[in-house]
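Take this structure first; my questions come after.
Complex shown without one protein chain; remaining protein chains in place.
Let's look at chain A:
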Amino acid sequence: MNNLDLLTAITVFVLSVLVGVEVISKVPATLHTPLMSGSNSVHGIVVIGAMLIAAESHTLLGYVLAFVAMVFGAMNVVGGYVVTDRMLEMFKAKPRSDEKAEV
């Protein structure tokens, strides 16, 4: 595994918070539920961590924990993106005509 030095890790950590605040504070209240569900799928990235621990496991307990982590992580990713898409599909400007609404 690559050894990430602490300073770099903390730099990434702090900058990510700033980017997150900047990007997300502009989202209108109308989209707060899809935003939350969308960001929920982003933390499904944890499945990558679960894959990495599955690769390192070599005991029964390790396998069981990795399996549960895989189930949780995959559920988070797949469910999160699918439900967000389902929700966003419903947001339409003019449901009963094909014209393009507002500019």
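Annotations for the structure displayed:
The rule we apply is simple: contacts are C-beta pairs under 8 Å (C-beta built on N, C-alpha and C of every residue); 3 or more make two chains touch, one makes a residue touch a chain; residues count from 1.
By our rule, contacts and distances are computed from a predicted model.
Only one of "Subunit I/II of b(O/a)3-type cytochrome C oxidase", "Spore germination protein", "2Fe-2S iron-sulfur cluster binding domain-containing protein" or "NAD(P) transhydrogenase subunit beta" fits the UniProt record of the hidden chain, and that name is "NAD(P) transhydrogenase subunit beta". Touch with the hidden chain on the side of chain A covers residues 1-4, 6, 8-9, 12-13, 16-17, 19-21, 23-59, 61-63, 65-96, 101-102.
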